[in-house]
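The complex appears here without one of its protein chains, the remainder shown in place.
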Amino acid sequence: MERIPILKLGDVLLVSIQVDMHDRLAMALQDDVTNRVVKDRAKGVLIDISSLEMVDSFIGRMLGGIAKMTRALGAETVVVGMRPAVAITIVELGVALEHIHTALNVDQGLKQLRDLIAAGRDDDGHAQRQS
Amino acid sequence: MRLASQPGALNDLIATNNLLDQLGLHTLEVFQKSQDAVIRRQQAEMLELSTPVVKIWDGILVLPLIGTLDSARTQVVMENLLQAIVETESAVAIIDITGVPTVDTLVAQHLLKTVAATRLMGAQCVISGIRPQIAQTMVHLGVAFGDVVTKSSLADALAFAFRQRGILISRGPDRT
Partner (left out) sequence: MPSANPEVLPLRSSEDVVALRHAVRRRSIEVKLSLVDQTKLVTAASELGRNTVDYGGGGTVQIETVSNGARMGIRLIFEDHGPGIPDIELALRDGYTTGGGLGLGLGGARRLVNEFHIESTVGVGTRVLIARWR
């Protein structure tokens, strides 16, 4: 089974979902992202879903799951590029995604991640040292 | 032409007549379909014209709603707003309902769904022009306005939008 590629850009992981995912692939992505956050000591994850023409409850829960898991691992996730038709459908379907950070595109998403990461550091009272 | 002397000719004549009738009917149907298509297109264009989305600043859109809203119209208008948000990459959209006399539950729900959809897309939607009467109706109808940012005036919504975008407006030196 092919996996969705994850790129590292400094302390941020970039995931661009370009294919129509079957459930197993979606679950594999969730595993891969969480493993990479730990392995690469990532502070942020950016998931680009601008190519997705459909997000159903399973994929929605997968995205929400990634957000929760990465937060537990000390990293923030931002989902970018959700299409209007997809957003309207998710709202009608009733998938609970209120807790995820979102941005219109990769640029705005990276900026938001920078702000979230900086805010995370401020909360600690001092910068985290990468040991 | 004398039909009696040409036995097959009558059949040919009938067949030709039928063919011409069918052609006429087909032409009529095609004409009607193209007319229907024209009417539908004009209606869609009128709908778009009557509810323009205005880009009032870099990254800020305003949708001034005027007149009575029905469910169908509200849906189309909201879809247009979401599309405009994507196309202009605007992080803040203001829906101003100052010019809307009454808002029923269905329309209120559409507004809330639009706010929710905007957030999922990565932008923020503010509803301005909420009059006390509308606010009361909302509460009575049990509409949950929980996380939705609402302002009573478009001016307040605009000030909010500027703050969100980190834009500071300052007065220049006094020109007297």
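Each chain gets a letter, A and B, in the order it is written, and its residues are counted from 1.
The rule is simple: a contact is a pair of C-beta atoms (placed from the backbone, for glycine too) under 8 Å apart; a residue touches a chain by one contact, two chains touch by 3 or more.
Everything numeric here is computed off the predicted structure, so don't read it as measured data.
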Among A:12, A:63 or A:86, residue touching the chain not depicted: A:86
In chain A, positions touching the absent partner: 20-24, 53-58, 61, 84-86, 88-89, 92-95
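To be clear about the criterion, only the chains that are shown with their structure count from here on.
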Chain A-chain B separation of Cα centroids, rounded to whole Å: 31
Complex interface listing, chain B residues touching chain A: 79, 82-83, 85-86, 89-91, 113, 116-123, 147
Complex interface listing, chain A residues touching chain B: 79-84, 87-88, 90-92, 97-98, 102-105, 108-109
